[in-house]
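Here the structure is laid out as C-alpha cells; the discussion comes afterwards.
Note that this complex is displayed minus one protein chain, with the remaining chains in position.
Per-chain numbering from 1; labels A and B assigned in written order.
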Amino acid sequence: MVEATTTQVEQSAAKPRPKRGPKGYSLRTLPGFTFVALFTMIVLYAPISILVIFSFNEGDSLAIWEGFSLQWYAKAAANEQVQEAAIRSLYLAFIASTIGTIAATMAALATTRTRRFTGKTMIYALINQPLMVPEIVTAVALLIVFAAIKVATGHNSMIYLIVAHTAFCIPFAYLPIRARLETMDNSLETAARDLYASAWQTFRMVTLPNMWPGIIAGMMLSFVISLDTVVITEFVKSAGQDTLPTYMLGQLRRVVTPEVNAISTVILFSGAILVALFFRLTQRKG
Amino acid sequence: MADTHAYRSGELEQEAELADTRQRWLLSLPAVVIIMLFAAGPLLVMVVYSFLTPGDFGNVKWEFSLDGWKNTLVQRDIFDDTLMWADAHLSIFWRSFSLSVITTVLTLIFGLPTAWFIATQPPGRREIWLFLVTVPFWSNLLVRTIAIQELIRNEGVINLVLLKIGIITEPIQMMFTDFAIAFGMTYVYLPLMVLPIYAAIEKLDFRLVEAAHDLYASRMAAFWQVILPLIKPGIIAGSILVFIPSLGAYVTPRVLGGGKNLMFGNLIELQFGAGRNWPLGAALSLMLMAAVMVALIYYVRVTSREKADG
Partner (left out) sequence: MKHLTLTASALALCASGAMAQELNIYNWGNYTNPDLITKFEEETGIKVTITDYDSNDTALAKVKAGGHGFDIVVPSHSYIPIWIGEGLLLETRPDEMENFSNVADEWVDVSWDPGRHYTVPWQWGTTGVVVNTKYYDGDINTSSIFLDPPEELVGKINVVPEMGDVMTLAILYHGGEPCTGDKDVLRKVRDTLVDAKEKWLGMDYGNLEKFAKEDLWAGVNWNGSTFRMRLQNENIAYGYPKEGFVLWMDSVAVLADAQNVDEAKAFQNFVMDPENAALISEFARYANGINGSEPFMPADMKTAPEIVIPDELKAAGHFTETCAPEVQELYTRSWTDLQK
C-alpha cells in the first residue's frame, strides 16, 4: 500500500472540491474512462429510443415506419390482459426485490468481513445457487413441488410466484451488497462500539448508511431481474397470472406488434418517474 | 495460577466465537431458508429425476436408471448403435462457455469505466446516473432484442448513418454474426457488471489516490496499483453475476445470431420439451451446477486465505 505523510492527507481531506494532482488534471477522471462511459450510455439508449419511436408507428411493424400514430397506446389501454400482466409484473418485482434485498443484506452482513466460521462457505454457495442452474431446471423443479402443494391445499394465489421470484432475486442483491461491504473496513464500527454504542445503534447509524449505495444497487438489480424472469414464471403461474414477459413469450411464435412497444414505453416512463421521486425523497440521506 | 488463567480466557474466546457464529447463522437465516425452500430445495426433485427413466411423453417413470447420467457424456450412435462420446453435448457446452467468457470480458471493458464515471459524479447526480443505467432494463428482454436488431440490420440505423456520412459504401453485415451475439449479450448483462462495481467504487477513499499522486504516480499507475485492488470485490461480484447466468443464456444468441447452433440452455430446455428426456435434462444441469459450485467454492477458499495472510 502507498504511504503518505499525515499533513498532506489532512490537507486534501479538508478540501471539498476534487483536487488537482501534480500534473494539473482532476484525480477523479481516468484517461478514456469518461469517453467509454458516455459511449456506453449512448449505445445503451439507442435501441430504447428505437423502441419508443416505433411505439408511435402508424403501421403494425416493429421495423417499417409508416407514420405517427397513437393507435398502439389506445390498443394497449383497451387491452386488459396486457395491462394486468404489466401491473402484475411490477407488483411482483417490487415485492420480490424488497424481501430479497432485505434477506440478502442480512446474509451479506453475516458472511462478509469476518473470519472463517463453520458453514460460511456453505452459506455463500447456497445463496449463489439460483445463479448456477439454467432457469428451466429451477422452473420445472418448482412446478412439481408447487403443484403438489397447490393440489393439497387448493390455494392458488400469487404467493408461489412471489416466493419463487424472491429466491431467484437474492443472489442478485447479495453480490453487490457484499462487494460494497468488502470495501468497508471495521474501523468506524469499532470506534462506535468504543463509544458505547449498542450493536443496533452501530448498525443503524454507522454500517447502514455506509452500505446504502450497495443496498440500492442490489435492489435495483433484483428488480429488473424479476421483471424479466420468464421461464420460472411460465411454469409456476396459475390461471390468470400472466406477467408481461410470459405474455410476450406467447406472442413470439405468432406476431409481435408495436403494442408491446407502447406498454414498454409506458413502463419505462413510469419507472423513471417513480424512481426519480424515490431519489428526491432520499436526498436528505445525502 | 497463570496456567488456569490462560485456560479460562481460551475458553471465553471459544464461547465468544461460538456465540458469534450462532449470530451470523441467525442473520443469514432468512436468505438461507428462502433459497432452501424455493430454489435449492426443489432441486432435490431434479436430483431424484436424474436417476429415473424418461416417461413416454415427457415427465418420468419411476424406474431407476443411470442412463440420464451416462447420456451426458456417452451415447450410442443413432444409426449403428456404437458407443461414443456425446460430442454434441461437449461442443454445445464449449460454445456457451466461450460466449460467457467473452461476455464477461466485454461487460468489464465497458462496465468498469461506466461504473467509475457514475461513482465519481457528485452525490445527488450519482443516483440519477445509476438509475439511468438500469431504466433500459425495465423494458422487456424480447422487445429490447428486437430493438437491437433495428440498430444493426443491413437497413438499420447504424448502417444508414454510416452510409449517409459516407464512411462506407455497402452496408456492413452485422446481423447473424458473432459480433451481433457479443453485442447483444454485452448489452443484456451490462447492468449486472456495472452495479456491483459502482457499489465498490463509491466507497473509494480518494485520499489514497491523492497520496499516490503526491508520490508522483501517473494516473494509470495509480489505477492499477491503488484503485484496482481496492475495487476488486466489485469486479469479482460483477464477473460472477455475468459469467454464471450467461452460461444458460440462449434467447439473445438465437435472435441476433440466427440460432443455427444450440446453446447449452437450449439443449437442456429441449430435454424438457420436445426431447421428452427429463432425466437427461436434470443430469446435464446438475453437472453444470456442480462444476460452477466447485469453481466458486475454490475461489472463496483462495480469497479467504489471501485475506487471512495479507
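Heads up, the rule we're going with is that contacts are C-beta pairs under 8 Å (C-beta built on N, C-alpha and C of every residue); 3 or more make two chains touch, one makes a residue touch a chain.
Bear in mind that the values here come from a model prediction, so they are computed numbers and not experimental data.
Among A:L126, A:L143, A:L181 or A:V206, only A:L143 touches the chain left out of the display.
Among A:L30, A:A96, A:L227 or A:L249, the one in contact with the hidden chain is A:L249.
Only one of B:I146, B:V242 or B:L288 touches the chain withheld from this view, namely B:I146. Although one chain is not displayed, its contacts with chain B can still be listed: residues 54, 56-59, 75, 78-79, 87-88, 91-92, 142, 146, 149-150, 153-155, 175-176, 254-255, 257-262, 266-267, 270, 272-277. Contact residues of chain A toward the unshown chain are 59-64, 79-81, 84, 87-88, 90-91, 94-95, 98, 140, 143-144, 146-151, 156-158, 234-235, 237-242, 246-256, 278, 281-282.
We adopt the following convention: only the chains that are shown with their structure count from here on.
Interface of chain A with chain B (complex): residues 1-5, 8-9, 12-13, 18-19, 21-23, 25, 27-38, 40-41, 43-48, 50-51, 54, 62-63, 99-100, 102-104, 106-107, 109-111, 114-121, 123-138, 140-142, 144-145, 163-164, 166-168, 170-172, 174-180, 182-184, 210, 213-214, 216-218, 220-221, 223-224, 227-228, 230, 244-245, 248-249, 252, 256, 260-261, 264-265, 267-268, 271-272, 275-276, 279, 282-283, 286.
Residues 17, 20-21, 23-32, 34-46, 109-114, 116-118, 120, 123-124, 127-128, 130-144, 146-151, 153, 157, 187, 190-192, 195-200, 202-204, 206-220, 223, 225-226, 230-231, 233-234, 236-238, 240-241, 244-245, 247-248, 264-265, 268-269, 272, 278, 281-282, 285-286, 288-289, 292-293, 296-297, 300-301, 304, 308 of chain B are the ones that touch chain A when the two sit in their complex.
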